[in-house]
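What you see is the complex with one protein chain gone and the rest in place.
To keep things simple, chains are lettered A, B and C as they appear, and every chain counts its residues starting from 1.
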Amino acid sequence: MSDHSATQSHGLVHRDDEGSKLGMWLFIFTEILLFGALFIVYSVYRFKNQDAFHAAALNLDTVIGTVNTVILIVSSATIAMSISALQQKNKKLAITLMVITLVLAFSFLVNKYFEWGAKFHHGLYPGAEHLMSLGHGQNQFFFLYFFMTGLHAFHVIVGMGFIIFVMRQVMRDELTYNNYTRLENAGLYWHLVDLIWIYLFPLFYLIH
Amino acid sequence: MSHDTHEEVHITPYSTYIIILALLLVLTAITVGVTVIHLGTFSVAVALFVATIKGTLVLLYFMHLKFDNKLFLGLVAIVFAVYTAVIAITFIDYLSR
Amino acid sequence: MSETVLKAGSAEPQYQPSYLEMETKHKGILSWILATDHKRIAQLYFFSMMTMFLIGALIGVLIRIELMAPGRTIMDAQTYNGFFTLHGIIMIFMFVIPGLPAVFGNFVMPIMIGAKDVAFPRVNLLSWYLYVIGGIIVLTSQFVGSGPPDGGWTFYAPYSVKSAANIGMAAMGAFFLGFSSILTGLNFLVTIHRMRAPGMSWDRIPLFVWSLYATGWIQILATPVIGITLVLIVFERVFQLGFFDPAFGGDPILYQHLFWIYSHPAVYVMILPAMGAISEIIPTFAQRTIFGYKAIVASSLLIAFVGYFVWGHHMYTSGMSDTAKWVFSFITFLVAIPSAIKVFNWVATLYKGSINIQPPLLYAVAFMFTFMIGGFTGLIIGAVAQDIHLHDTTFIVGHFHYIVFGGTGFAFFGALHYWYPKMYGRMYNIKLANIAWGLFFFGFNVLYFPMFVAGYMGMPRRYFDYLPEFYIPNLISTMGSWFLYAGIILMIYNLVKSRKTGAIAPANPWHGVTLEWSIQSPPTYENFDEIPVVKDGPYKFK
Partner (left out) sequence: MFNGTSTFVEGVDNAFLFIVVISLILLIVLTFLMVYFIFRYRKERNPVASQIEGNVTLEVLWTVIPGILVLMMFWYGWKAYTPMREVPEDAMVVKAVARMWAFSFEYDNGKKSDKLVVPINKPVKVVLEATDVLHAFYIPAFRVKQDMVPGNPQYVWFSASKTGSYDIFCAEYCGTLHSAMITKVEVLEETDYQAWYEGSALAGDEPVGLKLLKDNACISCHSTDGSQLVGPTFKGLFGKTHKVVSNGVEKEIVADDAYLMKSITDPASDVVVGFPAIMQPYQLPDSSLKSMVEFIKTLK
């Protein structure tokens, strides 16, 4: 959103950092409500099928879940620190921190890939005979698991794209110590990805 | 444009981020740890409570709500309040069926 | 009368090239479809939306002809089911929801707050593209796949999951339209927060802008819910994930909760900007300040807020718990109060005015009348007992047409007649406009009032065929639709013709005092040579 701030409009000399940040926040609100709707679906079905959800959750790998949680939290800290670095005119450190963030994000996806792969291997995917035989409640759990973590992974990819985009601009000195709102916005988006995972993690991996 | 006040730029020191990061990691360890102890129905409540603390830390420090324009803090509070109310009202139906 | 109005306009300053003639780096059609100017984007919306409206209205007339008499009249049952679905999707998602914000919000809102454009002009253009893509997907869904979608614009599960018709594609189209709506809301909120002219404090914002502000919040906070719900429906159809289908343990009532969590606030997305437009028209034509500015602002915000928590009144018969019915019915009646406050204030604004009877005012009066009927019938079905009887009957159809067509529709066309001189720098034929209004208003009431009667008698909605006892009200309705359509055609003829041949309009034909009347008609590219400094509230007539 923020990449089209009022800066370019009609070539007016006016840059509204607060405005583009507000735009980003509003966009984040829509994302929160987007996942919010899914959390409502989740809560209702969990409420209706408590035991099945517990049984199904045992199939999830808590270790991978925890590792991914740590990865996202650390990456959130690194992207936040890169803003401080840029503000202090330390361009090199800022870029390094962004690269670390991207590496962490990528390893999150790699973990996700193996985790999903294992589920498919065990016949725990929508439409699989094994899953179908487990009853409605477990089905609901896995439908929601795939849909919600899948949508979250999609946000991870978008967030990575956003970070790469601003990283290039930092490299070209288009974003500097007195013009860093776009980096802040990329950071805000990345924290949103983290924020959602903070809720996804206990709701899917930690029901015992 | 009417209120373009150039506030002083707030630069969060790295140490703040490191402390928050450490707190988040500790809280993650706690949630994972708690699942080992069987708390029954409370386990959901505990998990969500800890998640909310973590979320609040992320919002306040990583997302700068504590230092930014207070407007953002207010809006975030309203949005979460509205969302909580929506869940609560939805559950009025499910809890009383 | 029109002559005196025209001459009374303030002396013309030197005319500058308007936004219609401006030079950009693109030429011809490209200078339009790649425009970032809020006024050009408003025009893009206006033309695409009127096209959709005419298609939707034509389908409406065909539906009415089919229902003119019991039995098959001009089409078979499945065609009819496809038609009422398409009519609903087009009118709701492509006309009344985006209507006033995307056209008039885009055109006058930045001018009203003294800005040169919206906050994110390119996002604004992107919204229009999403709108067009959504529209194209919905229209395409009629011709590809396994038959035109049926089941209505509500996509109720599990029918929408099981139906062989092409519902997934239509739902995808609606998803894009929702995204377009979110971006418009986001853009307007940032614009209103950040781009007001110096001195334009929150208590000096025109009421139309206030209503767009309240609307923007609903668009942002409610639309994502339906977006993701429709995606779930699509996934359920394509990948057989059982989210809502009871065959997989899904809960169809949960779908209805999610659907109405969006779609009830969406009703306020439709009606709030309409109320805002009426709040502009009435003071201008009464030549006096609005009665109770603060009360109207507060009621807009209250409607937006409380309106978020009443969705369950669409679900009294769905199998929801009785406690939930009590809660929803109670909050529903509370939300009636701010709407009533607005009507009282509008009527009070006419008191001791100096009233200039012109087409926009006529539309405003028609709006208030139909909106009151829509509101009062809303009270009837807000009460649980009556709703049990009236839900899913034509009473509901009558009620929401009184609100969204009689309300939003009349306000849209009122706003069009009000700002037309500003948009094109031309006047339309007032006499013709009055006649069109008369046909429109008469036809509207003849069309929709009998639905209350048929509904109370027990005729369910979405019926292709009906028992003979419902014949008379249906026949009257159908005849009303012809008058209504004639009125629309006459109105459009008048406006299209005047676009080229109408008298040149002065900057301020109606003696309005909000900022858009202080600049030339049509406005220049960046609206203001110099950003004005606002020193007073919005409706200070001398």
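Keep this in mind: contacts are C-beta pairs under 8 Å (C-beta built on N, C-alpha and C of every residue); 3 or more make two chains touch, one makes a residue touch a chain.
Not measured: the values here are computed from a predicted model.
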| item | value |
| --- | --- |
| Visible chains that the absent chain touches, using the contact criterion stated earlier | C |
| Chain not shown: contacting residue from C:L177, C:V310 or C:I373 | C:I373 |
| Which residue of C:T229, C:T393 or C:Q520 touches the chain not shown here | C:T393 |
| Hidden partner chain, touching residue among C:G145, C:P198 or C:G292 | C:G292 |
| Residue among C:F239, C:F333, C:W482 or C:F528 touching the omitted chain | C:F333 |
| Which of C:M50, C:L139 or C:V343 contacts the chain that the document leaves out | C:V343 |
| Candidate in contact with the missing chain, chosen from C:L86, C:V310 or C:V384 | C:V384 |
| In chain C, positions touching the absent partner | 77-78, 81, 146-147, 150-152, 156, 158-159, 162-164, 246-247, 249, 251-253, 286-289, 291-295, 317-319, 322, 325-326, 329-330, 332-334, 336-337, 340-341, 343-345, 347-348, 350-357, 361, 365, 368-369, 372-373, 376-377, 379-380, 382-389, 391-393, 457-458, 460-467, 540-541 |
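Convention: only the chains that are shown with their structure count from here on.
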| item | value |
| --- | --- |
| Selected interface, A-C versus B-C, where C-beta contact pairs are more numerous | A-C |
| Gap in Å, rounded to a whole number, between the CA centres of chain B and chain A | 15 |
| Euclidean distance of C-alpha centroids - chain A vs chain C, Å | 35 |
| For chain A, residues that touch 2 or more chains besides their own | 16, 18, 22, 29, 33, 36, 40, 44, 48 |
| Sequence positions of chain C contacting 2 or more other chains | 193-195, 221, 257, 261 |
| Chain C residues within the chain B interface of the complex | 115, 193-201, 221, 253, 257, 261, 305, 308-309, 312, 320-324, 327-328, 531 |
| Chain B residues touching chain A - in the complex, by the definition given at the top | 1, 4, 9, 11-14, 17-18, 20-21, 24-25, 28, 31-32, 34-36, 38, 43-44, 47-48, 50-51, 54-55, 58-59, 61-64, 68-69, 71-72, 75-76, 79-80, 83, 86-87, 90-91, 94 |
| Touch list for chain C against partner chain A, complex | 36-37, 116-117, 119-123, 182, 185-187, 189-190, 193-195, 220-225, 227-229, 232, 235, 239-243, 248-251, 254, 257-258, 261, 525-526 |
